[in-house]
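Every protein chain except one is present and positioned as in the full complex.
Just so it is clear, A, B and C label the chains in written order, and each chain counts residues from 1 on its own.
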Amino acid sequence: MKLWGGRFTGEQNELMKQFNDSFKFDRRLYAVDIQGSQAYASALHAVGLLSAQELASLRSGLHIIKDEFDTGKFERNFGDEDIHTAVERRLTELIGDAAGKLHTGRSRNDQVALDMRLYCMNEISKTVSLLETLQHSLIAQAEANLSFMMPGFTHLQPAQPILFSHWMMSFFWMFERDRARLNDALKRTAVSPLGAGALAGSPFGIDREKIAAELGMAAIFMNSMDAVSDRDFVAEFLFTLSMIAVHISHLAEDIVLFSNPAFKYLQIGEAFSTGSSLMPQKRNPDAMELARGKTGRVISSLFNVLIVLKGLPSTYNKDLQEDKQALFDSVDTTEMVLSIIAGVINSIEVFPENMLAQLTEEMLATDIADYLVEHGVPFREAHQKVGEVIKFAEEKDISLSEIPVSALNHISSKFDADVHKIFDFMRAISKKDSVGGTAPQAVKKQIEMAKEKLGM
Amino acid sequence: MKLWGGRFTGEQNELMKQFNDSFKFDRRLYAVDIQGSQAYASALHAVGLLSAQELASLRSGLHIIKDEFDTGKFERNFGDEDIHTAVERRLTELIGDAAGKLHTGRSRNDQVALDMRLYCMNEISKTVSLLETLQHSLIAQAEANLSFMMPGFTHLQPAQPILFSHWMMSFFWMFERDRARLNDALKRTAVSPLGAGALAGSPFGIDREKIAAELGMAAIFMNSMDAVSDRDFVAEFLFTLSMIAVHISHLAEDIVLFSNPAFKYLQIGEAFSTGSSLMPQKRNPDAMELARGKTGRVISSLFNVLIVLKGLPSTYNKDLQEDKQALFDSVDTTEMVLSIIAGVINSIEVFPENMLAQLTEEMLATDIADYLVEHGVPFREAHQKVGEVIKFAEEKDISLSEIPVSALNHISSKFDADVHKIFDFMRAISKKDSVGGTAPQAVKKQIEMAKEKLGM
Amino acid sequence: MKLWGGRFTGEQNELMKQFNDSFKFDRRLYAVDIQGSQAYASALHAVGLLSAQELASLRSGLHIIKDEFDTGKFERNFGDEDIHTAVERRLTELIGDAAGKLHTGRSRNDQVALDMRLYCMNEISKTVSLLETLQHSLIAQAEANLSFMMPGFTHLQPAQPILFSHWMMSFFWMFERDRARLNDALKRTAVSPLGAGALAGSPFGIDREKIAAELGMAAIFMNSMDAVSDRDFVAEFLFTLSMIAVHISHLAEDIVLFSNPAFKYLQIGEAFSTGSSLMPQKRNPDAMELARGKTGRVISSLFNVLIVLKGLPSTYNKDLQEDKQALFDSVDTTEMVLSIIAGVINSIEVFPENMLAQLTEEMLATDIADYLVEHGVPFREAHQKVGEVIKFAEEKDISLSEIPVSALNHISSKFDADVHKIFDFMRAISKKDSVGGTAPQAVKKQIEMAKEKLGM
Partner (left out) sequence: MKLWGGRFTGEQNELMKQFNDSFKFDRRLYAVDIQGSQAYASALHAVGLLSAQELASLRSGLHIIKDEFDTGKFERNFGDEDIHTAVERRLTELIGDAAGKLHTGRSRNDQVALDMRLYCMNEISKTVSLLETLQHSLIAQAEANLSFMMPGFTHLQPAQPILFSHWMMSFFWMFERDRARLNDALKRTAVSPLGAGALAGSPFGIDREKIAAELGMAAIFMNSMDAVSDRDFVAEFLFTLSMIAVHISHLAEDIVLFSNPAFKYLQIGEAFSTGSSLMPQKRNPDAMELARGKTGRVISSLFNVLIVLKGLPSTYNKDLQEDKQALFDSVDTTEMVLSIIAGVINSIEVFPENMLAQLTEEMLATDIADYLVEHGVPFREAHQKVGEVIKFAEEKDISLSEIPVSALNHISSKFDADVHKIFDFMRAISKKDSVGGTAPQAVKKQIEMAKEKLGM
């Protein structure tokens, strides 16, 4: 069965059928397609286009079809070019002519727009929930390793000592922004296009707001032409997934680095590692590398959709069918990655002694400058002076704390015996105690706020 | 003057200086850089790191520098590698040592993050306002040409008759979503990173919330490492600009098409057209083609930033300097395009007779099916029947309205003499009168709601 | 069976197994994987690492496995994480211990690099051949409709009359460049990485050139670290596919346009069109719209791979596994699209009378200017004069050929009675007779050269 054969005389080309066939990937929309049809049937009944009996028959037929899909029993027919056709065809088999009334005033243009929106609403919620699980893991690791010190890098060069927990929590906030973006995207997704018809609107006076409410959508479209062609919500969802992917790639990069024996700050569980077919000693952080690699997949799906949309004329064009696979793939990928990464974070073993071993006195250079600032030296001058201190230590091949005060005084008279208290990494860390800083108290506060965000 | 020379012994490579030089493009941040420094100076004063006199001196010096930039009198020095260095260098010249205190506890890492955020806050507002101007133009054209009928296309094939004003308003809602996205992005942009230092936080107890409030920012960062590396807001702004570009590309495609003499539904003003260097008769819709072409530029800027971010390790890496030119270019491009397009829309001359001439009875095929539906035929069957009607007319080479009712009755007994009332385009349009439909009443309602959105 | 379990104590996480599993998509490499192993077995035998009997056993085992895959009988085992593991596992079942010798000095790193190269070599050839088929179709249509005149557009505005065949042939040359690019890409693809091992090279003195020759590869890698990480050839193949996609998108845009009834220059066969589920009259050029939409898919696959590669450290990283699905999808897509488009071109029905009806005298404006040039007027002045001629005709609301010579003489004294010979479209076309021009003779010449390129 085709929904449109009436005016055609010839047959469709065999290859064209395959080319045009979207059932192979849009079948995953069956539940939302049926959900939309249930709501539309009610609306048709409300305006008298379906009798109570026809409505009951449709409802029950749709219910059966959903069951068939749920249990893997739905059998595709040769002519089912998409999920909408397949459902209508099967419905006709099950309940006869009444099935043919379901498409009254409805086009596949508004139908597929609805299906995609319902699908996205579901997947946005699922993604939010997976992000929360990952955020829980991050908090748990931060709490379990709250006070371990490690080098903080900028430009991948040692910068200042920080807490391991502070590093771990930095990712919490990235994912927190991702959650916020998803929730914003949801608002623009939960808008009902039903009643837009092919492009011009419905002549049957159906109650668009009521359908929307029934489907859990907060709003309806204000322009039928826009309704059938708007794919902003697909792009916006893909953008939020792209940002998640970018954040995952940061986390992956850090973990891959810190797993190298030159650092060995941590190790991910064997359960998430693999070995080598050639080299017997290998234990590779494959989970994180793969997750990092999949950034390309997600970002390029966003671009796929943007390219498809670029330069199209108004309303529905068949190009829009190309919004699906990119989205499905990125949703599946992200959901898998988020689950894996939560597992990886839980599996991390931390080696605080290795982190500690890489803290060096040079990383306290800013603290020496701050010391001078506290003694009245303008920061820029203090910075310059400490540069000289470092050069001095390098020339003498001694550590900073080994420089005698007298030698320091040749550089600045402000140095005093108490300068040596600076060479205490935890002291340096503890001083960064304003909101968002790396001091233990500040990190505890941070974790509290994080828990609040999750309603913990 | 360099801000970091102390520990170096050699000279920087000449080419490296050029490579590293960001002043040539980040100088446009001068006003926000100075705004940030003013706020930071207050904060330093509040914790006693600046005396009242030093604060006054800094304030006045910063004020002078802003004036110099405003009036084009600021002179760059050879060593000014970025806007931050340039301002601090000049400040030192103007007020001496106190200038060196401004960087206390502040790094260029948190400083540039702040500058970029303040810049984006300003440009988001500007973009919102330009969108509103364009939306006003769309409404004005829709109102001025409210009842003109034109063919509505799907797949660029004639589908159903619609109103010109309905077509024009369809773009209003795209830009309305863009405004909403910009406002959502703003929330995540107006977050203050000041006090994050290089990566670890501030040891000087400055009041981060107060600075944020002074800068019109609703929130502060909760993690200093995240604060210095987060560029989500740049990507998110670029994404919203990309969606605007995609919407402009749709509008451009339609207008370029409708300007072709085969349609000649409309013509954009000469003021936005150009001619040919070879062909004297040409009048090309260049403004729209260029606007469509610039979609590539904006989308690829988003992509640029996402690629830069992909796979970076934690905190600041120099790669992040590459967030600026892509953003600046896309902001400039979008602001220019929006201004131009508003002008183009205002300049449009409409040729309703040409639109009318392309309405054909075939575009009422759905109405014939709806007629059968109203006479009790299930839609799917009705659709099939109308397919046969069309085939019949094609074979006889007559128009649909010329088919005698007797002939129609061979196809379906439900056809009656009143079938001929269908062949009235305005009737077909007027029936699509539910919210968002193309009926004149519905479009009027739509315009009212649009005006409400703009606070008109 | 895992190829690397020896040093591990724990179990791999279940989800991780799925995440890591590439067999579901790399199984399509089975034939080339086995081809590579056959060649490698010979090389191992040549250096005495396999006895003649072991070689025979391996050969025969590999042959059986290929048969199993070919006939769909290969059964995956639970632990088969990729095609390489699956083949080795099955080989062990079939021939016992000797199977374990096949991996001597070989890593999956060089193995998969080889597989991907052999795969690309095959698919490049296939793509070249599909391009040729399409080029044949273009030539056939050009020849069948050689002398039909149509408007040529620039900026989608009428520019100059051209031949339909000239338009059609313009696509021939785009695809000709694509063929050339594919052949260039092939050179850099047919380079053997076997013998690179995991990254450091082979300690067993195998003859790398001989293996390469046996596999039809013209060259071998000069650096083992480069050999295992180079994915340039994947990106380059995807780039050539992207250019094909862009060319298809041009063709699609033209055909979709020219199928609109405002033009109706041509119509694609019903076999490649579809109808509407709502509007019974519709006949949409879906094949071309879908083909245009798929441009996004192919271009974004290229970017997927480039993003994956960006910023990776040396040699093999697991991220590289992400080169496959993007490539496979784009190869499949392009091969399908090329087949479809060849069919579409063959199916095109041309309406020369509609093209002719849209030729207007204004499109001869350049010819009038050329007339003045031939009478000694510098072109720039002639162009200006013809601008005035057009304005005059517009003001008087007459056609250009209706302007009396006397009136023309007010604009330029060079106009003479013979100016009216200009208003002959075929004359204008025939004058563009240098190589590459639209004159019938030039197009015939062009077709001859095209046939030569195809060896016709």
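Throughout what follows, a residue touches a chain if its C-beta (ideal position, glycine included) is under 8 Å from a C-beta of that chain, and two chains touch if they have at least 3 such contacts.
Here the structure is a predicted model, which means the values were calculated and not measured.
Colleague: Among B:66, B:136, B:282 or B:431, choose the residue that contacts the chain missing from this document, as touch is defined above.
Modeller: Answer from the full complex: B:282 touches the omitted chain.
Colleague: Considering the complete complex, identify which of C:208, C:283 or C:324 is in touch with the unshown chain.
Modeller: C:208
Colleague: Which residue among C:53, C:71, C:406 or C:434 touches the omitted chain?
Modeller: Of all options in C:53, C:71, C:406 or C:434, contact with the hidden chain holds for C:434.
Colleague: Even though one chain is hidden, which residues of chain A still touch it in the full complex?
Modeller: Chain A touches the missing chain through residues 153-160, 256-257, 259-263, 275-286, 289, 303, 306-307, 310-312, 358, 360, 362-363, 365-366, 368-369, 383-384, 386-387, 389-390.
Colleague: Contact with the hidden chain only, please: which chain C residues?
Modeller: That gives, for chain C, the contact residues 3-9, 49, 88, 92, 97-105, 109, 152-156, 159-162, 166-167, 169-174, 177, 180-181, 184, 187-188, 195-206, 208-209, 220-230, 232, 235-236, 239, 242-243, 246, 249-250, 252-254, 257, 292, 295-296, 299, 303, 306-307, 309-318, 366-367, 370, 373, 378-381, 383-388, 390-391, 429, 431-439, 442, 446, 449-450.
Colleague: For chain B, enumerate the residues touching the unshown chain of the complex.
Modeller: Interface residues of chain B facing the absent chain: 2-13, 15-16, 18-20, 84-85, 103, 106-109, 197-198, 269-284, 286-287, 289-290, 292-297, 299-301, 303-308, 317-322, 325-326, 336-337, 339-340, 343.
The definition used in the following text is that only the chains that are shown with their structure count from here on.
Colleague: Taking each chain's centre as the mean position of its Cα atoms, how many Å separate chain A from chain B?
Modeller: Distance between chain centres: 23 Å.
Colleague: Could you put a whole-Å number on the gap between the CA centroids of chain B and chain C?
Modeller: Chain centres of chain B and chain C, defined by C-alpha means, are spaced 33 Å apart.
Colleague: Residues of chain A touching 2+ other chains?
Modeller: Where chain A meets two or more other chains at a single residue, that happens at 3-9, 103, 109, 197-198, 292, 295-296, 299, 303, 306-307, 317-318.
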